[in-house]
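Could you have a look at this structure, given as structure tokens, before my questions?
Complex shown without one protein chain; remaining protein chains in place.
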Amino acid sequence: MADNSKIAVLDTSLVDRLPASSKTLFDAKAAKSLSFESIASELGRSEVAVAALFYGQAQASPEDVKKLSTILGVPESKLAEQLLGFPDRGRAGPMPPVEPLIYRLYEIVQNYGYAYKAVLNEKFGDGIMSAISFSTKVEKETDEQGNNWAVITLRGKWLPFTRF
Amino acid sequence: MADNSKIAVLDTSLVDRLPASSKTLFDAKAAKSLSFESIASELGRSEVAVAALFYGQAQASPEDVKKLSTILGVPESKLAEQLLGFPDRGRAGPMPPVEPLIYRLYEIVQNYGYAYKAVLNEKFGDGIMSAISFSTKVEKETDEQGNNWAVITLRGKWLPFTRF
Amino acid sequence: MADNSKIAVLDTSLVDRLPASSKTLFDAKAAKSLSFESIASELGRSEVAVAALFYGQAQASPEDVKKLSTILGVPESKLAEQLLGFPDRGRAGPMPPVEPLIYRLYEIVQNYGYAYKAVLNEKFGDGIMSAISFSTKVEKETDEQGNNWAVITLRGKWLPFTRF
Amino acid sequence: MADNSKIAVLDTSLVDRLPASSKTLFDAKAAKSLSFESIASELGRSEVAVAALFYGQAQASPEDVKKLSTILGVPESKLAEQLLGFPDRGRAGPMPPVEPLIYRLYEIVQNYGYAYKAVLNEKFGDGIMSAISFSTKVEKETDEQGNNWAVITLRGKWLPFTRF
Amino acid sequence: MADNSKIAVLDTSLVDRLPASSKTLFDAKAAKSLSFESIASELGRSEVAVAALFYGQAQASPEDVKKLSTILGVPESKLAEQLLGFPDRGRAGPMPPVEPLIYRLYEIVQNYGYAYKAVLNEKFGDGIMSAISFSTKVEKETDEQGNNWAVITLRGKWLPFTRF
Amino acid sequence: MADNSKIAVLDTSLVDRLPASSKTLFDAKAAKSLSFESIASELGRSEVAVAALFYGQAQASPEDVKKLSTILGVPESKLAEQLLGFPDRGRAGPMPPVEPLIYRLYEIVQNYGYAYKAVLNEKFGDGIMSAISFSTKVEKETDEQGNNWAVITLRGKWLPFTRF
Amino acid sequence: MADNSKIAVLDTSLVDRLPASSKTLFDAKAAKSLSFESIASELGRSEVAVAALFYGQAQASPEDVKKLSTILGVPESKLAEQLLGFPDRGRAGPMPPVEPLIYRLYEIVQNYGYAYKAVLNEKFGDGIMSAISFSTKVEKETDEQGNNWAVITLRGKWLPFTRF
Amino acid sequence: MADNSKIAVLDTSLVDRLPASSKTLFDAKAAKSLSFESIASELGRSEVAVAALFYGQAQASPEDVKKLSTILGVPESKLAEQLLGFPDRGRAGPMPPVEPLIYRLYEIVQNYGYAYKAVLNEKFGDGIMSAISFSTKVEKETDEQGNNWAVITLRGKWLPFTRF
Amino acid sequence: MADNSKIAVLDTSLVDRLPASSKTLFDAKAAKSLSFESIASELGRSEVAVAALFYGQAQASPEDVKKLSTILGVPESKLAEQLLGFPDRGRAGPMPPVEPLIYRLYEIVQNYGYAYKAVLNEKFGDGIMSAISFSTKVEKETDEQGNNWAVITLRGKWLPFTRF
Partner (left out) sequence: MADNSKIAVLDTSLVDRLPASSKTLFDAKAAKSLSFESIASELGRSEVAVAALFYGQAQASPEDVKKLSTILGVPESKLAEQLLGFPDRGRAGPMPPVEPLIYRLYEIVQNYGYAYKAVLNEKFGDGIMSAISFSTKVEKETDEQGNNWAVITLRGKWLPFTRF
């Protein structure tokens, strides 16, 4: 299983861009060699949401804090204090992204942005797909030739522009 | 059906950023009041792919050109000439996007980019989800309260970094 | 009443950034010397919404098109064609704004952005004020010393981040 | 009351962008679990002004310093020293904003900027709405369906361009 | 008097950035070989204000339009139409400026900006010097060695930040 | 005299952008509660020049160092060492400025830049107003209604472009 | 051979960024359905050099002009006039590139730039690989599984920094 | 062999942009005066890959970690911990590059980007050369006049755009 | 003399950035196959100054206009009109430059800027080398091995910062 057995850790040069909780959470995750999949299943949340929480991009409920304290072996009070506030989102990495994996997601928006808009407008009218009333997940598929495929699903509430 | 019955047309101020084919295709689409859904079903391609083709972001096969000529009522030779080349992608709109609908897709990358990376790396190892060996689709769901939800699926081949 | 009797027209150097409808609408408004206030009252929409519609930032309903045709003396078919699509928002002017009036609105976001966030989060929890399920209006007040005050109201639906 | 009972704290990665007073004030606020609403009511200022003061975007009067010392339990001399100067505004966060809540305010300026200008010019003549002789507030409304709405009011003195 | 006898004309490559009135006004000025000094004295306004008006950065009163028509020999109706609206300021040239003369003014702000702020704050308290309730003039001085000195005066109303 | 009695201090978040001398000078000024006006009068230089010197934007002569040592109560050797070099100007704040007071100076250049150029060219020929052979001052005026006005004077040597 | 039989043509939205010769050359190439490979072999130059010449990024010798006139069926005088000058390089597309194919080349520089520098410095000393005394070529390889591989070779003279 | 005998070390001002492993690896390399060539030959990888690994741009296998520990004399556990995660690529240096050697590679993309695209499209159809299924190497050639030439080879899998 | 016998012409894609005079002058120069060297010697100005004049970066005296009319065979009145104004400098090309030749000049400033400053400050004190009271020339040298060297001389008046 070689490479795949690795777990994601926090790049040290990212630490200054992220809230203090990110270092705490990632350090504990590394120390216990936990994958996001296992944390997510214990927490009852999606893997992407958990990873987002680790990067300071999603909020932890008091319940999450309690469970994370157990899962990660970090004192609840420390977690509670560092996760006390409201997430200050959007500063994890530079935009346009320089990381190749993230850049390709950006490129999809760059290349297909207007196509999505045209299709969504025709299907729903004038409005947007919310990125707040929103959930997302990542799945792995393997085709018959043994190739792996990543499938990312974005699901957002449709918000029509208010007429005023 | 009011607003929803509208079809997407080409904003006149975008014309200069796009290849000549975009104006030809959108003008014919508007003249015939065709939705991307109906064109896509006649062409046997996905709606997003067709819209992307209209915006110069996807390639038309000779077969597509023939069918589009019939569907849109544009001389095949004219279409063939304007669609002759290889798409020069990525210049349809500014980045970061200023259009609210497209911005929200960008924001998803901004907020969840590192979370996607962490989860994908743990699931697949070191690599990227291809945006080239890639397909995407848009679906509409309506929940029990009558709310509409847009669901966008991104499916890309996993490419591991070559060891060298 | 000197200066105040003037009406807003379209700066010629903005024309290329805007959809074709903007020129049509502004030209007719200028020819008839109509204020946004009078158009809005005939249309039954807010002044800001009407101005936004003129700048290609809001959608016209079929009803609006019919009424605008009468109010402005522009053939309905011409208006219908130019207003057929879905607005492609966000490109009216540069950001950061260089126009002093618009810059001051931008500066309010720059200076008070985090203060708004902190107060809104404490009042509503983790989420955003929608700019889509949203309306806005402008009012004029005159205080006892005869000074004029502009009052801009922003009203948006609160959208909590989905837990997933 | 779950999430809503949380109070806003200072994201650790913002500390370096803000004056020393921000950390002092937010730390004390967190230690005492005070909301901006309660501080504002004791201080006799608006909630947004107080939050702005915490982010170094508004000035504290000597009176404010004295009261804050009592409310927050911070020695008056320490507060006085850190709040001694004139605010150096505008550096709390990046522009364009990457935080989703703040971005939506920015987007309102982007989309409606020219509409506001046109309407304000017709109502007041050639000039600007001051962002200095200015106050703002945030209110919460709940409609009959139980939806929450945020209402932000901006009130600025109208300044006509001097003729010279 | 060689070079000094020249008058300022409109660089053709700037035309597209400016309102239609700029070309009309500058063409007439060039045809009549008028300096801003002579136009300003006939109009009863300052030279800088007149030049700003020519560049679309200041408003013309109906009176100005009438007089300019006479001074420049342009039909009043044409001027009235082109000068009908409210100026859309700030787009005459790029920022940072690339023109050496304008760059040096920008450099003064870059180098002395904080010094001005510190001195103004100490003299007036927390606030700004208005650029709207504002006038400016340019003067020429010649010292005893025969060197010429340009003197630019900026005079703006002091606006204290409102306490709220 | 309330707010006006405050003196300007160094925002802690600016420290890293400035030379070591800035912190030394501002700390001493704060400790002694000295205004730039009083330091300037003892030093025999203009207030703006002194503030610029504090921000690392102007050079101190050996004489200045000696006097500053006395005025501020800082050992001369320490001042001499920190003020030994040639100023490395232009890095005190970001451009475009985000501070409202400094932004308005920038806006004056943005709006009136070409007007200044046109008027200066007509008065002096082809050249620039030097920002090096240059002095500037700030004055306070109060009009009959009790309004305060800030007057900034910029005086620079006229440099004609060399013909070669 | 379907798609592969297509030839590269000039995207109409690029025309304004390129010299007049680009349109002339690409139009003639399209009219004759010539590939760069065939033109290159007749011209005795590399394919990339010929494509670069078509995009205005390489110089044509008088000999090239003569041969191109024959190959493309364009009057020699017209070609000579349009290819008369020295190429004004670097403006064919935006940087960072938005075209996916070109972006990946850019990404290679972004990711491996310092690695190339370290290896080249160790092999050659302090200097650079010239991009002027430089040639490049593109080759196609097919591996045993039938996968195609693109091989790009960059060959530049090593220039050591002069000691002075 | 003078200059050429030098080995590449890590510029201290780059440390903060790179993961902790970079400093560890480069320090050990410097202490042992090892070239990338010798490390690469012991590791059985290409020189560029090894340098990329040192700059945090490529992944180390468990095998690599073991060997590097021996080669560099760094405890395996320390290396393992710092090289545990998935590389977070793309942040080693600024783009556009300011380093002259790296800039020239960037310039090659800028000048020849469209030429490469045109030639690759004609040879392979619509697609990209992968930068992930990719390897690269650097070679040194000396011509008959004794001039040195650097030869960089880029070899990437061709990925056709999926039709969907 | 092959390539060297070519003369510089105006790239058609630059025309819109430059004043109308540039096209007039370059067209006439091309029609007459004149080098800048020959025009300069007839005009009694330096080659660089003449080229700058052609690009709208330097002013023509009435004398120059007269001579240019003769040299180029363009009616004096046409030249006079197009060269009537004061140059609006700095917009000929983008910065950072993308043209390789111009980029290298930029790179010299990037790499040696602080070194020049340090040396100039030590030689002259606190001040700048004027780019206005300034002349420049280009010379060609050939060394004993037959290599050509370009020598660019910049000569500017030293301006000390005014003490105030």
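For reference, chains read A, B, C, D, E, F, G, H and I in written order, and residue numbers begin at 1 within each chain.
As a working rule, a residue touches a chain if its C-beta (ideal position, glycine included) is under 8 Å from a C-beta of that chain, and two chains touch if they have at least 3 such contacts.
Keep in mind the model is a prediction, meaning the values are calculated, not measured.
Here the missing chain is touched by one residue of G:Ile7, G:Ile39 or G:Ala58, and it is G:Ala58.
Of the options F:Lys66, F:Arg91, F:Lys137 or F:Arg163, the residue whose C-beta touches the omitted chain is F:Arg91. Residues of subunit G in touch with the missing chain: 45-46, 48-49, 58-59, 61, 86-88, 117-118, 121, 125-128, 130, 132-137, 159-164.
Against the chain not shown here, subunit F presents residues 16-20, 56, 59, 61-62, 84-86, 88-91, 95, 131-132. The set of subunit I residues touching the chain not shown comprises 2-4, 6-8, 14, 35-37, 47-49, 51-52, 54-55, 57, 89-90, 92-93, 95-97, 99-102, 104-131, 134, 136, 138, 140-141, 147-158, 160.
We adopt the following convention: only the chains that are shown with their structure count from here on.
Subunit C and subunit F have Cα centroids separated by 40 Å. Subunit B and subunit H have Cα centroids separated by 35 Å.
Here the spacing of subunit C and subunit G, counted between their Cα centres, is 47 Å. Each of the following residues of subunit E touches two or more other chains: 2-3, 6-8, 14, 48-49, 59, 61, 86, 88-90, 95, 97, 99-100, 117-118, 121, 125-128, 130-132, 134, 136, 160.
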